[in-house]
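All protein chains but one are shown at their positions in the complex.
The chains carry the letters A and B, assigned in the order they are written, with residues numbered from 1 in each.
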Amino acid sequence: MLSAESLQRIDREIAKYPADQRQSAVMAALAIAQEEKGWLPGEAIEFVAEYLGMPPIAAFEVATFYNMYDLRPVGKYKVTVCTNLPCMLSGGVDAGEYLKKKLGIDYNETTADGLITLKEGECMGACGDAPVMIVNNRRMCSWMNPEQIDKLLAELK
Amino acid sequence: MAILGAINPMLTAGLDGDKAWHLADYVKRGGYAALRRILEQKIAQGDVINEVKKSVLRGRGGAGFPTGLKWSFMPRSFPGDKYVVCNSDEGEPGTFKDRDILRYDPHSVIEGMIIAAYAMGAGRGYNYIHGEVWDIYQRFEEALAEARAAGLIGKDILGSGFDFELFAHHGYGAYICGEETALLESIEGKKGQPRFKPPFPASFGLYGKPTTINNTETFASIPYIINLGGESYLNAGKPNNGGTKLFSVSGHVNRPGNYEIPLGTPFASLLEMAGGMRGGRKLKACIPGGSSAPVVPAAQMMDCTMDYDSISKAGSMLGSGAVIVMDETTCMVRALERLSFFYYEESCGQCTPCREGTNWLYKIVHRIEHGQGRPDDLDLLGSVTTNIMGRTICALGDAASMPVQSFIKHFRDEFAYHIDNKKCLVPVDVQRAGSGFFTATV
Partner (left out) sequence: MEIEIDGKIADVPDGSTIMDAAQQLGTYIPHFCYHKKLSIAANCRMCLVQVEKAPKPMPACATPVTNGMKVFTHSDLAIKAQKGVMEFLLINHPLDCPICDQGGECQLQDLAVGYGGARSRFQEDKRIVFYKEVGPLISMKEMARCIHCTRCVRFGQEIAGLMELGMANRNMHSEITTFLGRSIDSELSGNMIDLCPVGALTSKPFRYSARSWELARRKSVSPHDSLGANLTVQIKNNVVMRVLPRENEDVNECWISDKDRFSYESLNSPARLTKPMIRIDGALREVEWNVALDYVTHGLKDVIATHGGESIAALASPHSTLEELYLLQKLTRGLGSGNVDFRPRRRDFSSDGHLAGIPWLGRKLSEINDLDAALVVGSFLRKDHPLFAQRLRQLTRKWGKVSLLSVAADDQLMNLHASRAVSPAELPMALASVLKAAAQLKQAVIPAGLETVEPCEISQAIARTLVEGEKGAIFLGNVAEQNPQAAELHALALELAKLTGATCGFIGEAANSVGGYVAKALPTKLNAREMFDQPRKAYFLLGVEPELDCHDPQGAVSALKAASLVVLMTPFSDLAACEYADALLPITPFTETAGTFVNCEGRVQSFRGLVRPFGEARPAWKIIRVLGNLLDLSGFDYESSEQVRGEMVPEAEEFVGGLSNSLRDISWSMAAPKNGGLQRIADVPIHFADPLARRSPSLQKTRDSAVPTARMNSHTMATIGVVDGAKVRVRQAQGVVELSSQVDESVPANCLRVAAAHPATAALGEMFGAINVERA
């Protein structure tokens, strides 16, 4: 189900917790699985649950609770824009609108070529850098004025 | 670099450039001296805690609980494991200080945690890092590796016989995990649903063991307290409000960013450090302590000094030290709508008043913002918030209610205008201009 490399990474996470607390690694394991698969299909959740010795539904609870997990396929790049109040005051919402127009999609949609999925996010703890957005849960982009957004889109193409 | 200024800095002193986070630089700045002294001189656990008590360091995570007192709650002679946990799940809108501490000075947090573990006899620790800041999580892992290689964590630290293991746990997008018991559930591999207290973490925490949870900035302050002595630390701030604090200034200012200032510094000075109001516009209101804190109108805010007591007197909270500045281009209904959406979205869904109430609040505010408000909506909002507040498992219920109550209290006319006229007092293009999205260059 998962590559040897992913399993190795999961094992490293498991080692952080007491031996009888493998379940503690579930968030990391799901994140690693998602990274490998692009999203989190049910089989991946079940695999992780089994690997950690927990009921699949308990892993499902976790996967549906934290909002960086994608339970449905997303584009090659998932761009999440923070529109929370502090960001909004410095253009977060406008940045979102700008992206929507540029990509021709709404939030929670994916461009027809399957390249980019747009999401609206909650506070990312980077309000001083507003507008901010994250690409694929990993790469935080700061001070995203129109120019910067154009640059980013060009790079993702 | 988003630490843009300071007055008499401690935490941010000497942090220049993106390389200063390494162990060697930290040591050059005097890092790990406090830990060394404690371990070499075998300073008693109780004395360490007393020093922290003397400093009147108050938790930097939001509630402002005295840290030394919290540490003294940990059972002394517990036979099994004990834990210290650092709360770096910075998700309170407006707050972005912990990110910078971890980015530029991760070893101060590590040192603070080791000292805490020593003082409370904990053998293991975790730092729970916000999901959206992957690079920060990576950096902290690297810093841990440095510390481990230097014998600062692990078995027999610096030859003292004291053992302490420290790991990082990466969140994955849930504001509620900032609440300390939800955070513990999350480390245990569950949904982040807060626990009912009592029992408190000090007696039943991570994996059911005694646990102390502090904010990143709280831990980062510990080495300075040990180095300076509790009293000098206290004196750096003002009575009952010890030390300096990092303030995250966001919104309609010219230089949003983090500023370290002694507690008790006037708000006006902070605003000035942050470059003043964007475009020279007028201050309308300020949320002084993260989005959960009640909003304070301009006039009152300008009279405040930045410390727990003064802000509290103004009817709000210092909270996490996130200062959200709003100028006259702000529509208060729209601002509240966005906050209410946040609390509804982030409610863990566990307890009835919060699960149902936050959604109801959002629906009403949304309705008002979209020109469908009803005359009795403001009273209804008031009534729903009273039915939420104080009746939930954790403080998110209160956090969701306080903005609603304070926005309506201070800006009732603006809400009424929306309801009566089905539109905003502040024209939409004015609102837009305020954000500076299409004009600003960095």
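We take it that a residue touches a chain if its C-beta (ideal position, glycine included) is under 8 Å from a C-beta of that chain, and two chains touch if they have at least 3 such contacts.
Treat the numbers as computed from the prediction; the structure is a model and nothing was measured.
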Per the touch definition above, residue among B:K191, B:K209, B:R278 or B:H410 touching the missing chain: B:K191
Among B:Q138, B:N387 or B:Q405, residue touching the chain not depicted: B:N387
Selected from B:K155, B:K282 or B:K363 as touching the chain missing from the view: B:K363
Residue numbers in chain A that touch the chain omitted from display: 42, 45-46, 55-58, 60-61, 64-65
Chain B, residues in touch with the chain not shown (by the definition above): 174, 176, 191, 196, 198, 344-353, 355-360, 363, 380, 383, 386-387, 390-393
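Just so we're on the same page, only the chains that are shown with their structure count from here on.
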Of chain A, residues touching chain B in the complex: 16-18, 21-28, 30-31, 52, 54, 58, 61-62, 65-69, 83-95, 98, 121-131, 134, 137-140, 143, 145-147
Residues of chain B defined as touching chain A within the complex: 2, 81, 90-96, 98-99, 124, 126, 130-135, 167-175, 186-192, 207, 248-252, 256-258, 291, 322, 324-326, 330, 335, 338-339, 342, 345-346, 348, 432, 434-438, 440-442
